[in-house]
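One structure, as structure tokens, below. Some questions next.
Left out: one protein chain. Kept in place: all the others.
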Amino acid sequence: MTKLSSKDVLRSDQFSKAEIDLIMETARTYEAAVDAGEVLDVMKGKVLSTLFYEPSTRTRLSFETAMLRLGGDVITVAEAKSSSAAKGESLHDTIKTVEGYADVIVLRHPQIGAAKEAAEATDQPVLNAGDGAGQHPTQSLLDLYTILKEQKKVDGLTIALAGDLRNGRTVHSLALLLANYDVRFLFVAPDALRMPTEIVEQVKAAGIDVQETENLSQAICEADVLYMTRIQRERFEDPAEYERLKDAFILRNDALASAKPSLTIMHPLPRVNEIDPDVDAFAGAAYFRQSANGVPIRMALLALVSGRA
Amino acid sequence: MTKLSSKDVLRSDQFSKAEIDLIMETARTYEAAVDAGEVLDVMKGKVLSTLFYEPSTRTRLSFETAMLRLGGDVITVAEAKSSSAAKGESLHDTIKTVEGYADVIVLRHPQIGAAKEAAEATDQPVLNAGDGAGQHPTQSLLDLYTILKEQKKVDGLTIALAGDLRNGRTVHSLALLLANYDVRFLFVAPDALRMPTEIVEQVKAAGIDVQETENLSQAICEADVLYMTRIQRERFEDPAEYERLKDAFILRNDALASAKPSLTIMHPLPRVNEIDPDVDAFAGAAYFRQSANGVPIRMALLALVSGRA
Partner (left out) sequence: MTKLSSKDVLRSDQFSKAEIDLIMETARTYEAAVDAGEVLDVMKGKVLSTLFYEPSTRTRLSFETAMLRLGGDVITVAEAKSSSAAKGESLHDTIKTVEGYADVIVLRHPQIGAAKEAAEATDQPVLNAGDGAGQHPTQSLLDLYTILKEQKKVDGLTIALAGDLRNGRTVHSLALLLANYDVRFLFVAPDALRMPTEIVEQVKAAGIDVQETENLSQAICEADVLYMTRIQRERFEDPAEYERLKDAFILRNDALASAKPSLTIMHPLPRVNEIDPDVDAFAGAAYFRQSANGVPIRMALLALVSGRA
């Protein structure tokens, strides 16, 4: 049986290609089982602890659903800040305590490196559900899974990442994960919010063709996948620059006239106004399916790190 | 097999008489099974999401218990306000996301019409657990179930609804639901807090005999069922009016001397001071049994909307 080389899931770039394939295949198997109405007992008798130092309902519910659909149980700290941490306990001590209860730990924390620190404190598997500006590997894996499901392949695709590419943890992780494949990237961002040079360099070093542009309309014409993120006023030093650009980074139906009919539109959610609700009716508007894909991906990860898949 | 005509539970007046009978009968079956110590698996492998945009511990725990006693699982957002909604996500988008995780959704929301909006966003069944000043249909159904259990019938009963009848969502819904039966109503309220005219007219149009009064003592003499609600100082324009009336709307043991021995006393809870704790010892003081009846009623609804009953 193939295995993951680490029982922790900390970074989107920790996996070999074979491991990524294993995760995708395992997710597919579980998704098919759930769709067929099967009641699984893969994690029967096991307890997952979710530990959220900042709220993220989407990610928390997705992990909890994954554990429950595998037949396991869940204990929840939806707002860890207001509990032991408030009494001055270190993350290390909290993790050492939770390892006495749970078999797997999912951690969301506002500080970069928190998940790694947690993983070093315990022998139980730790899954990083976002560590501040750091990593959010399960998001990247479900993004990849979504592309595979919507486009039936990844190799050969032109993938546009659009919006705030400077500050977006999500797009950084996804770019690095997709660098395992034979893709072409369009990085679409205002000049002030361009993809960090080190990510661009790392992706190019992997042999990927990268084109940077400010022109979303042009990118839409060429893309097989459009991954939208929001640009926020407070990220701009010059408010006039924000006013000039904001409308160009809102996706509306009219912009899709020149898109490929097979275009897949993705978004990590929540959206505010960066995708007009009219776009939801577009066949390739995949963001809610993308969100739902979090469940089979997290089922796969929970089972794999527990040696149950 | 009889079915509900809609998979959503949004309003207490959405049900036909046959559907109400089905819900009551299904609730009776589940209650008997739980009392007999049976472990049910009606909802095995299914996930309920409770989504509470305002806290209501009683209603949330009751729904969660119902799902667990049916063998199902639960994911909880006890305070939805502090999560995705705070990041600017619309209710529509939140529901589209949760539908990717859960098989059934229970929604509590401060705005009228929120449950309907949620039901329109998703194909999953949505159960309205209270939408502001709007509806709270599962409360009305458990109220009816309680009357049936305590009095062994509904037809022929004199039912007094007392307290703040102007602002009470609970008494509005209950009055409309009971209009399906051959009852007589006593609406007992201060003039400033009378039952809204449209409810009175709607009930009369159904052929129900209605008497409106300010006199709680007189109503207690005649009633088979007394449904108490609280009158609150802030509802009165004239504070002197509140002072004059408040004591008349507090139920104490002495007022029960002239009641029928078989009187059933109900209250949606929580109570503050409108029923004296001494009344709890009265055989017909049914409010805690009423609260417990929320579990079989919600078991019935969860199973019926899921096509599992």
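By letter and in written order, the chains are A and B; residue numbering begins at 1 in each of them.
Criterion: contacts are C-beta pairs under 8 Å (C-beta built on N, C-alpha and C of every residue); 3 or more make two chains touch, one makes a residue touch a chain.
Only a predicted model underlies this, so the values are computations on that prediction, with no experimental measurement involved.
Undergrad: Would you indicate which residue among A:73, A:117, A:182 or A:212 is in contact with the undisplayed chain?
TA: A:73
Undergrad: Considering the complete complex, identify which of B:192, B:255 or B:292 is in touch with the unshown chain.
TA: Touching the chain that is not displayed is residue B:292.
Undergrad: Of B:14, B:29 or B:65, which residue touches the hidden chain?
TA: B:65
Undergrad: Mind listing the chain A residues that contact the chain we can't see here?
TA: Where chain A meets the chain not shown: residues 44-45, 47, 49, 73, 75-78, 80, 82-84, 86-89, 92-94, 96-102.
Undergrad: Residues of chain B in contact with the chain that isn't shown?
TA: Here the touching residues of chain B are 37-40, 55-58, 61-62, 64-65, 68-69, 76, 78-79, 269-272, 277, 288-289, 291-295.
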